[in-house]
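Heads up, this is only part of the complex; the chains shown haven't been moved.
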Amino acid sequence: MIFTSELPIRFAHCDPAGIVFYPRYFEMINGVVEDWCAQGLSASFHEMHMQRGIGLPTVHIETDFSKPAELGEILLAELSVVKLGGASVEIQILILGPQRDMRVKARLVLVMMDLKLRKAMAIPEILRVAMAKYSDVPAV
Amino acid sequence: MIFTSELPIRFAHCDPAGIVFYPRYFEMINGVVEDWCAQGLSASFHEMHMQRGIGLPTVHIETDFSKPAELGEILLAELSVVKLGGASVEIQILILGPQRDMRVKARLVLVMMDLKLRKAMAIPEILRVAMAKYSDVPAV
Amino acid sequence: MIFTSELPIRFAHCDPAGIVFYPRYFEMINGVVEDWCAQGLSASFHEMHMQRGIGLPTVHIETDFSKPAELGEILLAELSVVKLGGASVEIQILILGPQRDMRVKARLVLVMMDLKLRKAMAIPEILRVAMAKYSDVPAV
């Protein structure tokens, strides 16, 4: 399975060259992860942070910006799991244009954290099972 | 008519107190105006800025923050036209909680601009007619 | 006394028209208030939020955007106290260009809050005395 999400390019995303200012992509990418947790894994950031005292911070991210995106375009994000570790999960997010042309390709490593102890912890089994459903996709 | 738009409160909006950091509301408010133009007035920011060389910048805004909003809430924005001038339009945006409880109340004055001349210009008739449809709502 | 702060206009602030995207001004304005608290009032946001459990949220703001600002300009912010109440303080922030030409004029009402109780509280005497030093300036 792949988790998908639409990304309409807004005025707020664009720079004086009329294209997306790259730091805004990371807000979009974080939003995709947030929606994946809530909708794909049934564990919203609100529930994790506010009720369970856990979090899934990004400890590594690498990103290729292949082609600029313009105001008014509607991009598509596709998230899949690349590697599922004990306390961490590696995901890939592709951001594609209307012709499925690559705009941004990102790899992220997320770590399951106990927010009080500020320590990594094993991914809870129910979350691991949910994550695994997004993992049978060969990474590009 | 009222133009409405859903505003899910994301992690990116929230501050160390766990509530929306107020400058983020202005990005949301700008997004509501952007969607109103595209969907309500059939004149997207992209088309206005990139193709027609016109814009609708905000020259005045006043805002009351009545009650904080938290991560995970889904707010509702309601936009209506308060006053329609020759080159300007005054709008009201209410941001409401799930119980229709007021969170943010904003009044904005937008001015129709010729972007090349950097001068105010009369609102084109077709836009004025479209805007007027949102104006028969008594302001709160 | 007036509290002043330099505001260099960065790429991150600017929109496809090459001028400051107005929601970015509110981040700058919040930064000016933050610096005023830390440097002018000797009560940093960090100390207030993290150690004392108090905060100074903005409950009302009204803003006039008189003239656009461009990438590379260095603006000057001038903060003064307009009215000092029991639990609230009204301030004015002027953002001026290199010729002291008005770009943005903002009025804010800040309220002293007990963050745990989520209730307004009297401004502590030491803060009130510090704030009062910025109040003998006639508002524009």
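Per-chain residue numbering starts at 1, and chain names A, B and C are given in the order in which the chains are listed.
Note that a residue touches a chain if its C-beta (ideal position, glycine included) is under 8 Å from a C-beta of that chain, and two chains touch if they have at least 3 such contacts.
Remember, predicted model here, so these are calculated numbers, not experimental data.
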Overall copies of the shared sequence [whole complex; 3 in view]: 4
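As a convention for this text, only the chains that are shown with their structure count from here on.
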Maximum centroid distance from subunit C, chain identifier (CA atoms): A
Two chains joined by the most C-beta pairs in contact, as defined above: B-C
Centre-of-Cα separation between subunit B and subunit A, whole angstrom: 28
Approximate Å spacing (C-alpha centroids) for the pair subunit B, subunit C: 23
Residue list for subunit A, restricted to those that touch at least two other chains: 11-12, 18, 71
Subunit B to subunit C touching residues, read off their complex: 16-17, 21-24, 26-27, 29-30, 49-50, 55, 57-66, 68, 115, 118
Touching residues (chain side subunit C, partner subunit A) in the complex: 11-12, 14-18, 21, 23, 71
For the subunit A and subunit B complex, residues of the former touching the latter: 10-12, 18, 27, 30-31, 34, 44-47, 49-50, 70-72
